[in-house]
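Structure first, commentary second.
With one protein chain withheld, the remaining protein chains of the complex are depicted in position.
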Amino acid sequence: MIQESKYEVVRGKVITRTFLMFTFFFLLSLILLAVRFTKGLGAVTNLSDGYPWGIWIAYDVVVGSALGCGGYALAILIYILNKREFSPLMRSALLTSALGYTMAGFAVIIDLGRYWNVYGFALPNRWNLSSVLFEVAVCIMTYTLILWIELTPVIAEKTGWNRKKLEKIVMVAAVIGLILPTMHQSSLGSIQIISLKKLNPLWHSGFLPLFFLSSVILMGYAVASAESLLSSLYFKRPFEMNLLKKLSIYMVYIGFGWIILRFIELIFWGKISLVFTQGFYSFMFWLEVALFFIPSYMLWKYRSQLSPRKIFVFSIIYLFAGAIYRFNVYLIGWNPGSNWVYFPSMSETLITIGIVSFEFMIYLIFVKTFPVLPAKEV
Amino acid sequence: MKEKPKNPDRREFLKKGMAAAVGAALFPGAVLASEEENSEEWYSMLYDSTKCIGCKSCSVACKRVNHLPPELEKDGIHDDAIDLSAKTKTIIKLYKSDDGRSAFVKRQCMHCLDPACVSACPVSAMRKDRTTGIVYWNGNRCIGCRYCMVACPFEVPKFEWDKPIPHIVKCDLCKDTYLKEKGITACADVCPTGAIIFGKRGDLLIEAKMRIKKNPERYNPVIYGEYDGGGTSVMYLASKGVSFQELGFPRLEKSPAEISESIQHGIYESLVPPFLALGALYFLLKPEKKEGKNDSGK
Partner (left out) sequence: MNRFGYVPGLSEEITRRDFIKLLTIAAATMGLPVGFVKKLEAAVKSPTRPPVIWLHFQECTGCTESLLRTSNPAFAKLILDIISLDYHETIMAAAGSQAEEVLQHMINKHAGKFICVVEGSIPTKDGGIYCQIGGKKAVDIMKEVAQKASAIVAIGNCASFGGVQSVEPNPTGAVGVMEVIKDKPLINVPGCPPNPYNILSTLLYVLTFKKIPELDEYRRPKFAYGRRIHDHCPRRAHFDAGRFVEHYGDKGHRLGWCLYKMGCKGPVTYANCPTTQFNDVGVWPIGIGHPCIGCTQPKVGFHLPVKLKVKPQEVVPPEQFPPITVKEGKATIAGVAAVSAALGAAAGAAGVIASRLPDKEERNHEGKTKES
């Protein structure tokens, strides 16, 4: 499946100035993590009994895994809609997905208060099948594994493993890899259904899973586009403009569809007046809608004259839009009572930065060791 | 490029996808059949705000019996609890309105009939005992994800933020301490005015209704917890003219667990709408896609 396109290893030294900068932030976060694991979560975070989930869940896990959905979003195009031409983007998208999900997994372990009990997910007598989080956790764990299995051909090309056997495994993995994100990315929205009154009615909805799923596909295409442009620029390779232009049209469809769906939901449940009456929350709602609308409108307007810069900028705005929506649901619109406040602490933020830096470090090592990026010439 | 293998490939892919979808649907769908338990027999407490004098005996007894540490300021000075916390399982709060009305209210775990925390916990560390109705926490299972805290509409489960080996702390009706020895919760036992009484839920409901009937001018006609949040084992009576929302209780028609589970099961039991959506998309876009593919494929 994946071998249809040609890929190559990026040449160049692994250790560069950028790489060292990431290393610095990663080491810094390791020191803070030592504090977290010896003194407890309260020592480094601003989490409280009112805000049990903070930036580590909202950004590292929810947004992080959404940014890791490039592989999933492309897989829908390539396998379900049979748009084979997108397969050159697949490998690097798979790699960012695998990294994104692995880092989300790390963040979860850091965030878990009693991480040593995680083995409980392997004991069926502890499974709580009515828990949305159970489904999300199991799916994310499995999917992370699947992503790395899907990447094995990359390593096989380098090491010369038996590719015939691998291909069968990868095939099954790809099938499961299409189902799992559908389940858990929608369920990341379902998680907040149980919050009921704690989540502002502008966001609380039975359609949370649908909003999350549709926006994650949009974010997947956006991240795949941005990443393709970025690696082309960074590794001095040609831009895949043909593919990216098609992708941006899909993004426009989903972007507009998402906004329409959002308003239909608000109107249908009689909550439409809230978009003006909730003060700060209304502002955040409009910011979110604007961030979805602006790139959709601009990409549509310039659909015939899209440049790499335009695609990059609007893809990034889409990513911000999806991130803001997730922050709204998990932190900003989530309020256990007007008396509670939360804003991430410096240590908390630095640990997040450290995790992201580590992700970049692995990516840089990986593309310079294994054939991930599309080959320049046939 | 090879053209032939593509279609069989895809067919096979979709076939497997459907199979996996069915499996996935069966998996979360295999929910424990909720047995029809007799909630009237469950251990329960009735708190009568009109009788409470705010003496805090209950909080003191709770700390003593359950070996809870004192609330300390940053500088190590002992201070009164201001809210439920990992060190305080029950607390007396005071409602004061601008027009001079005031009422005490005792906060603690409500021991919901359909608890959101139990529904939320991924590893079944929060459980509801099916004979006593007590909602309790099992430290051997808990992974510390704090989804119970996110889910609880009453803000009850609390987390030990300052410990490397943290616990989730909440009232368990003195399950392993006072209830075991004396057959009653410590707070109900020490209450000097009988503002909090312990018993079976059915009996306490009758008692509460009787009090309201006898003194309709004294009581708010609603028993909070009779139906709120799907019903709770800890129920509340308030003075006439004081609403439960003023006392800090959310207005809940249904239990959050019920709403969440109905949507989640709705999605998976009716055979995966995401897959139907993807399938529909596939058939809709099929002709258009074939043209597009010919361009790039050949």
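When the chains are written out, they are named A and B in that same order, and each has its own residue count from 1.
Please note the rule applied: contacts are C-beta pairs under 8 Å (C-beta built on N, C-alpha and C of every residue); 3 or more make two chains touch, one makes a residue touch a chain.
In this text the structure is predicted, and so the values were computed from the model without any measurement.
The missing chain, though absent from the display, is touched by one residue of A:153, A:344 or A:371; that residue is A:344.
Remark: the residues of chain A touching the chain excluded from display are 46-51, 55, 85, 88, 229-230, 232-233, 238-245, 305-310, 312-313, 316, 337-346, 348-350, 352-353, 374-378. Although one chain is not displayed, its contacts with chain B can still be listed: residues 51, 53-61, 80-83, 91-96, 102, 104-105, 190, 192-193, 246-248, 296.
Throughout what follows, only the chains that are shown with their structure count from here on.
Once the centre of each chain is set as its mean CA position, chain A and chain B turn out to be 29 Å apart. On the side of chain A, the complex with chain B involves touching residues 1, 4, 37-43, 45, 47-50, 52-53, 76, 79-85, 108, 111-115, 117-118, 120-121, 125-135, 137, 171-172, 174-176, 178-179, 182-183, 186-187, 190-198, 206, 209, 213, 336-337. Against chain A, in their complex, chain B makes its touches with residues 1-2, 6, 9-10, 12-14, 16-17, 20-21, 24, 27-28, 30-32, 83-86, 116, 118-125, 139-147, 149-151, 153, 155, 158-166, 168, 250-252, 256-257, 259-261, 263-265, 267, 274-275, 278, 281-282, 285, 289, 292-293, 296-297.
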